[in-house]
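A single structure is presented below for examination.
Every protein chain of the complex appears in place save one, which is left out.
On to chain A.
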Amino acid sequence: MNAHRQVAAVLSVLSFGLGQLYNRQYMKGLILLLVEVVGLSYFINNLSHAIWGLVTLGKTPTHFETINGVATTVKGDHSIFLMLGGLITLLLLFLFVAAYVMNIKDAYRTGKKREEGHKPANIVESVRYVMDKRFPEIFLSIPILGVLFVTILPIIFTMLIAFTNYSGPDNLPPAKVLKWVGFRTFHDLIMFKTWSYTFFHILGWTIVWAVVATFTTYMGGVLVALLVNQKGIRLKGMWRTIFIIPYAIPQLVSLLVMKNMFNGQFGPINQYLGYFGLGKLPWLTDPTMAKITVIIVNMWVGIPVSMILIMGVLTAIPKDLYEAAEVDGASAFMKFRLITMPFILFTTAPLLIIQFAGNINNFNVIFLLTKGDPVNGKFQYGGSTDLLVTWLYKLTLDQQKYNIAAAVGIIIFIMIASLSIWSYRKTRSFKEEDMIQ
């Protein structure tokens, strides 16, 4: 017999594990057969219902019916459960098909080995082989499975919501059945005056915020790091420890504290101003002042991180560059402008872009400090300091405008993803695929 591979592969196509059994890998074959039995019984029971649910989003809403003169609730289809359930089933189907393909490939490969005169590996040898040669795949598969269900599934689900009419107060299951509406949500967001006004204004502020927040924390970090690293400054370790404190305190706590400190009526900052005979400032209640306050507080939170990073970079600048500059009679400022700054910028440029992307999504600072307020009457459910993300949060949790929120989320995602992929492709860890060491 010299056609083991065809026989094994065909047998595995017919059913999970048959090829393996033919290859005399009994343990493996039995396990695969078991996978098939479990999988098939699940899909026979669920697949058609799942697809029906995903396509139609249900037919009958939960409603009242008069049965024998008594009004009773009749449980109908819940579009959201149907949608999520359908997605999970499809995801499992995808995994099942992947397992099926692997099962065929494995049978083929083992069959080929047999033709070449090798004995098929028994279960112990298989495990050992996998641990040795397939190590990364095996170990990555656990977190990847987790990410699949905890991150990817919710993301797909949310994206799908942008294409439905899922929004309060009129279209909420179980009282209503949802419908697919295609790109109408996006159309409304851009074309409807009330929505688009809010959207573009918040988008504009989000970008201004991200640019200013990134720039201030970065430059602040550079200055503080240079200040500490100066020749002749004593107790460098102590200064560094003190300056790290804002980073060490959980943002949840420090931002809520700041919110109290800047409180217009009771806050100590205004009280001190009064103490010195100055007027009170509307730190968080005036739209413009609130924006400035948010940026100042963000500097307090963000400068330490930049400082740590830049201190690391500073130690890597070759000393002879400075020595050469000194011989040429360069001033301290020229050394900073021509050596230090270009070096720092060069090493941390990709990082700057990541920080920029992070600031677009900087939920904590805005939400904990102002909750996006002061409220802007012209905005649809938004405030003057709202970023797109905090607006999205309000739209979801307070207003139940799930479809609009999902559409905004997709837009944020496209912005950030393109930005960060572009920057990451430029960093070394992506380029240097063959380690030079």
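Just so we're on the same page, a residue touches a chain if its C-beta (ideal position, glycine included) is under 8 Å from a C-beta of that chain, and two chains touch if they have at least 3 such contacts; residues count from 1.
The criterion applied here is as follows: contacts and distances are computed from a predicted model.
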Undepicted complex member, UniProt protein name, chosen from "Phosphate-binding protein PstS", "ABC transmembrane type-1 domain-containing protein", "Pyruvate dehydrogenase complex E1 component subunit beta" or "Sugar ABC transporter permease": "Sugar ABC transporter permease"
Touch with the omitted chain, as defined above, among A:46, A:196 or A:420: A:420
For the chain left off this view, which of A:52, A:192, A:215 or A:300 is in contact with it? A:300
By the document's definition of touch, the residue of A:61, A:76 or A:246 touching the omitted chain is A:246
With the full complex in mind, choose from A:15, A:196 or A:263 the residue touching the hidden chain. A:263
Across the whole complex, list the residues on chain A that are touched by the chain not included here. 80-81, 84-85, 131-132, 135-137, 139-140, 142-144, 146-147, 149-155, 157-158, 161, 224, 227-228, 230, 232-233, 239-254, 256-261, 263, 265-268, 271, 275, 300, 304-305, 308-309, 311-313, 316, 347-348, 351, 357, 361, 363, 389, 392-393, 396-397, 402, 405-406, 409, 412-413, 416-417, 420-421, 424, 427-430, 433, 435, 437
